[in-house]
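Pasting in a structure now, in structure tokens, and then I'll have a few things to ask.
The complex appears here minus one protein chain, its other protein chains still in place.
The chains carry the letters A, B, C, D and E, assigned in the order they are written, with residues numbered from 1 in each.
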Amino acid sequence: MSTRSVVPFGPHHPVLPEPIHIDLVLEDEKVVEAVPSIGFVHRGLEKLVEKKDFNEMVFVAERTCGICSYMHGMSYCAAVEHVMGVEIPERAKYLRTVWCELSRLHSHLLWLGLLADGFGFESLFMQAWRLREKILDMSEASTGGRLISSVNKIGGQRKDVDNAMLHSFVETLNQLEPEIRTMVRTFLEDSAVRSRLDGVGVLSKEKAHDLGAVGPFLRASGIPFDIRTTGYLAYGDIDFEPVTSSEGDSYARTAVRINEIFQSIDIIRQVVAKIPDGDVAVPVKGFPKGEYMMRVEQPRGEALYYVKANGTKFLERMRIRTPTFANIPPMLEMLKGCQLADVPMMVLTIDPCISCTER
Amino acid sequence: MSLFSFAKTEFKNLFSKPATRPYPQQPREYPERTRGHIENDMDVCILCGLCSKKCPTGAITVDRAGKTWSISGFSCIQCGYCVESCPKKCLSMKQSYTQPDAQKGTNTFVKPEQPAPAKPAAEAAKPAPAPKPAADAEKPAAVPAVPAEAAEPAAKQD
Amino acid sequence: MGIIAFLIFFPFLAAVVLSLMKKQSKARDGVVIASCVLIIAAAVTLAVTFLSSGRTQEYLVEAPLWNNLILAGEIFLMLLVFYYGFRYRKYYVVLLSAAGTIPIVWEELAGYGVEGKNHITVDYLTVIMCLIVGVVGSLICLYAIGYMKDYHRHHTEYRNRTPFFLSILFVFLGAMFGLVLSANLSWMFFFWEITSICSFLLIGYSQTDIAIRNSFRALWMNLLGGFGFAMAILYCTFVLKIANIQDLVNIGSQNGGATFVVVPVAFLAFAALTKSAQMPFSGWLLGAMVAPTPTSALLHSATMVKAGVYLLIRLSPAMQGTVPGLMVVLVGGFTFFAASVLAISQSDGKKVLAYSTISNLGLIAACAGVGTYESAWAAILLMIFHAVAKSLMFLSTGAVENCTGSRDIEDMHGLIVRLPKLAFVMIIGIFGMYLAPFGMLIAKWAALKSFVDSGNILLMLFLAFGSGTTMFYWTKWLGKLIAVPHSSRPHPDTIHRDERVTLATLASLVVILCILFPVISANLVRPVLVAMFHTTSLSVITRGDVPIMLLMMCMIVILPVAARLLTLGKKNKPVLAYMAGVNKGDDCTFVDSFGESKQMYLANWYFTDLFGEEKILKPCLAIAAAVIVVLMVVVIGGVL
Amino acid sequence: MEVWITVLKVVLFIVLAPFVGGLLSGLDRKITARFQGRQGPPLLQPFYDLAKLFNKQSLIVNKFQVFLIGGYVMFTVFTGCLFFAGGDLLLAFFALTLGETFFLMAAFSANSPFSAMGVQREMVQTMCTEPMILIATIGFYRATGSFMVSDIVKVGTSPIVYLPGMFIGFLFILTIKLRKSPFDLSTSHHAHQEMVKGTTTDLTGNIFALIELSEWYEQVLLLAYIALFIINRNPWSILAAVVVCLLCYFLEILVDNVFPRVKWDKMFRSAWIVTLIFGGVNLLAILFLNVIH
Amino acid sequence: MKMSKSPWLLHYDGSSCNGCDIEVLAATTPVYDVERFGVVNTGNPKHADIFLITGGVNDQNKEVVKQLYDQMPDPKVVVAIGICACDGGIFKECYNILGGADKVIPVDIYVPGCAARPEAIIDGVVKAVALLDQKREQMKAAESAEGGAEHD
Partner (left out) sequence: MTEQNPVNIEVREIEKANVLAEASRLHNEGYRLAQMCSTKVEDGYEMLYTFGKGYDLLHLRFTVVPGDKMDSISHVFPAAFFYENEIHDLFGVPVEFMTIDYHGGLYRTAEPTPFH
């Protein structure tokens, strides 16, 4: 008889906040085979286009995922705006950029916490989430929701944020930055933490490219691919470089996300300094017709929002290719041969969002 | 590379006040924009039903005949779309959220018969001893609020 | 005297009779059963008569006839090896056999032989050995009756040579009795060589390629040991002018560490190390697994390897603080540790048992090598308990194999449900191997104390680390047995009555020995030590600890009742095992990634990357070999 | 008289140890929370938990579990009694191993994936800690001339003077024994992990409560072992021992909170290396100095 | 001693959008710190007293939800967190959403909100905890009622 164990990992599993199931075949602690399964949170929201008109769909889109909720809503709106040929006001673009980066901040801090939880460092998890609360407070103050912002609409933003508040955000971020820096030192320099990250789950540059990885996952393998550099929203006016790292291991992915935290803070500072005055929305009339594929850089990587409309108030098709969907095949590549204790690491270092993956 | 790199933060935490908010002992102040629950100024509402049509989750029920407007806090996603869509601007988003409960109650507002002298009667009501929720959960949002009647006498009294 | 002659000759007689009974029949079974009963009775009689007199008895002071017979026997054995060596073209065994036997024969024929005082001695140690060989050995033979029937039913591809097999088993027993009763080194040598050849024949029983390869490995290693034995005899004859082992020991212990006695002691110790399968000679015992289970049981528990440690214990007083002592201590201690580490990576039940035997013998050897009163006490107790518990383990593993077709530990998953009785017996066996308050542990405890007192830090470390690894491999086996998979059905229990009797007897012996250990210690072991060390040291286990251990024993017995009390008033509701929410409802399958059901499987850990044979066996052998070579060179160099 | 004092000690242990253990756990949780910038649970929380667990329905996977856990509890408590009665350290160690084996068997018998994986790790943990405990025990013997606790506490100089390395080594494996990060590999006490709850995954209600309870006993026992390093003939040394125990416990809490969970192989290697270096070298030193003889 | 002093949580994400999930997690972190109430986030149904479920149920996870619920020892309460878990929320018209958690298991407390904020989750847990004591009493009563007959 073989000395291999066959065990289910998930869908319920305390280390995975979201349900994902993996059939694990183990030899001692070594993973020799891993077949994933999703579908536990599949709702079928893409098909809601038949029941909700294209305006209402904003609320559905933002609930594709509660973490980068804002970005989902925004991407959807942007896609429809493109189809309809609507140009939104500059101030709205800048505001969208601020909220996008706030989302990225809270998402990355959240992820850092989950990663810490995944390798059993509870205090670090607590610290990360404690700092994250400050970001959520900003979200709540500006949008009225901690996670689900409900400020997007086709044609711009439903709410403006006055400059005083924006500057207070920058102020808060300035205070937060050194605290975050102190915390991330543990991720980056603590040798015990390094022992869990270094060389774990290496994804080579070639594999990362061929298997279609996106986001920090891809950038950590040395490919400077960041859709923000294409200059949508206000990114064209902002000075930033994609963060990359070359090792392609879990440590590199952690380091990339950490550097992106500081990059986001910097982007917000630049945006607030440059934000023009004016309206935050334009009126939109008529129904969309045509198709468009919107590309945005979400915290987890590039998301594609494909919208196809036929001139009625109901869209013909909305399809979301989320970053995690693209990242699962390369993740499988990493799982083989890792240790059981690394399985959560592997899953977490792609920063999975099963909710949006399954929609 | 270091060990115990986190100890400094820990000791700092140990000797400073915890970050914990003493909720619920101390009620929480919410920012002005916080989206909690919806209230209706029934003096102004014309029961046109537009809000109910726009609501993405069908949380609002407008009963023209019974002159009531009700909202299920357990269906509302606090998107504020109704507030935006209402032609009379009588809806408002309050900061406090609907309280958790053992039943998925609805909040019913009754249109005053006369131009009301006092404030509108808003009553959070729930079905009294209520059967197990699982049983009546088929389409909770669409169920015309049972407490409408229950709330009515109260409203009529003043 | 008569009883001694009976013990030595009767097994040979039984062997001859059995080899003539070609057909499987009730009569043959009857002969085996009768012989076993007679042997046990004889061994017990010997013990009783001896204990009632309590004096060391010596026989056959003058025995030229017997000397010549034994000489002839030695030549015969050599020729037998020649035959097999030429037949299978393994010429190195021929060489080794010749190198060992010819000098002895020459020495005897040329008249250099020294007349010892006596040829046969009965003392406490002999009696203990006779009891082990007689009782455990006979039980194994008894077990073999039923086992061999099943064996050939399962393995139709092998030629059925059961009569041959059974007769060799008895020859083996006879040789063992001869070995332990002999006082004369040449006589011992003769019986020593018989056991080598018997094991060779038994290991090669199935005559498959692997069996033949392994049997020759066993043969050459043991012949190498035999060669060492021969060298010791020559040295004793020519330099010391003695022929009896006891004389050697006496000289040795009186002239502790003097170079002139050290040489034969070293050679004998070397021989004993090969026979008790210490590293680097562990290979032969592992290879012995290919043989039918009774062989392994016999080799591992009652005979063969015990011959090695018996010799070491005999030599023990002469080894204290000497270079051979150091050699035995280091090799034994190291083997104890290394073999227990190696056992972790094995899933084959018999292989785990084999490594465990090697490991335990290492401990016994180390104790003997330390050569103090306490350590010898530990060594003897270890030997007794090991013989019983290990034979139980081997036989029950064999029974499981015959019932389920596999002896892999992984396949014993849930045995407690499938074969409850066998599993229970096995659990007793495993408890007996390493847990308090059972015998092995008590002995290990004493060993530890003696090591601590001897101040040998390496031994202390070996023991400390080795007990950790020992715990690991036994516990995971235990765990496999006790797992309760819900949908398992009881497996048809096909073990024969003879097997059942044997297993039940051995299992009870494990428990009884544990309870009776103070008695055994006082009445059997202590006198041995007194004779050896001429002192009466304090009891090794502090007096207060004995009742505590008996208390622990009682606690284990009353546990079921206590467990009931602890949960009194509670109704325990059965529920499915947690399987991440996808338990299919039978605790054995789960909903897999494709939405279908998949069989869950829970394997133990084996750490092959860390402790695998490929990884560490060679280095371990090399280390042990280096120790032996270096210290042998030191010993021999000291004389030259 | 002697006998009655011993009996009294045993009874005191049986009665008081859970309180001490529970309080220590409560302290642990409180300090941990404060380390994390949280307010944390009440100090008596562990007792509430225990009471709750005893009040829960007990769901079992099979009936062997109950029996085996019973064995675990009995022998853990028994070990403590033996220790506090001034018994033989080695015997106490063996009894503890026996108890541990029952615990392992209970986890095995559940036949569920997470219990099974947890128990494999638990065995590795035992393999990591056993050598150090044995070596420290040997150290006590070489330093004081006896394996008996009752004799060890009567020595003139605290054993720690001769056994500083052993003390450090023991502290190291104490982290494993107390299931603290970085070594809480088999039953995650704190942050979540791949093992779910490992060995205790399939234990519920009062059976699980018994596990908690025996962990308290074990905690007290382990700290008493630490105290053994300090105590000598001078009665004041008992106070010193209590202080040292508390400090050690605090240190363990700190370690628990500043480490991620390491992988089993790292634990295994580090535990053995520490044992070899601190335990082995110390042992060599006292053998060399031949402290007692 | 009251059950309510030591409520241990099991959290399962039905088919939520993560919004409520991470709020549940947030409730355990320093700013909200539900451990003040003795809450431990166990992650193991067999140790849990309170089942926090977020998101609605779909065809693939309903068995999982049921199984987790069944593996919890009595007394136990279920708290549905967020609109999705209350009635399917914005996804209730999706083809793969059966509805709220009460479609498969009895829900004791509903916590509204999209996403339910940590304060609401705390309120929900506090309400649930009170129920635990009640259920324990009922359990005891039931036990003593059938007690004599059942004991063997």
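Here is the rule we go by: a contact is a pair of C-beta atoms (placed from the backbone, for glycine too) under 8 Å apart; a residue touches a chain by one contact, two chains touch by 3 or more.
Note that the coordinates shown come from a computational prediction; the quantities given were computed from them, not determined experimentally.
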Contact list for the unshown chain, restricted to visible chains: A, C, E
Per the touch definition above, residue among C:Tyr92, C:Trp106, C:Phe238 or C:Phe594 touching the missing chain: C:Phe594
Interface with the undisplayed chain - residues on chain A: 35, 37-39, 42, 44, 47, 82-87, 209-212, 225, 227, 229-230, 284-286, 288-293, 295, 304, 306, 308, 316-317, 319, 321, 325-326, 328-330, 358
Missing-partner contacts on chain C, residue numbers: 593-596
Hidden partner interface residues of chain E, rising order: 58-60, 95-96, 98
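In this text, only the chains that are shown with their structure count from here on.
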Intersection of the contact lists for chain A and chain E: B, C, D
Chain occupying the most central position, where position means C-alpha average: D
Of all other chains, the one whose Cα centre sits farthest from chain C: B
D-E against C-D, pair bridged by the larger set of C-beta contacts: C-D
Whole-Å gap between the CA centroids of chain C and chain E: 59
Inter-chain centre distance, chain B versus chain C - centres from mean C-alpha coordinates, in Å: 80
Gap in Å, rounded to a whole number, between the CA centres of chain E and chain B: 22
Of all residues in chain C, the ones touching two or more other chains: 571, 575-576, 578-582, 591, 600, 602, 604-605
Touching two or more other chains - residues of chain D: 33, 35-40, 57-59, 113, 116-117, 120, 192, 196, 201-202, 204-205, 257-258
All pairs of touching chains, each written as two labels joined by a dash: A-B, A-C, A-D, A-E, B-D, B-E, C-D, C-E, D-E
Touching residues on chain D, where the partner in the complex is chain B: 31, 33-40, 254, 257-258
Residue ranges of chain A in contact with chain E within the complex: 11-15, 17-19, 39-45, 47-48, 51, 59-60, 63-67, 69, 110, 113, 125-127, 129-130, 133, 136, 145-148, 353, 355, 358
Interface residues, chain E side, partner chain A - complex: 11-23, 25-26, 29-31, 41-45, 55-56, 58, 60-61, 64, 68, 89-91, 93-97, 114-115, 117
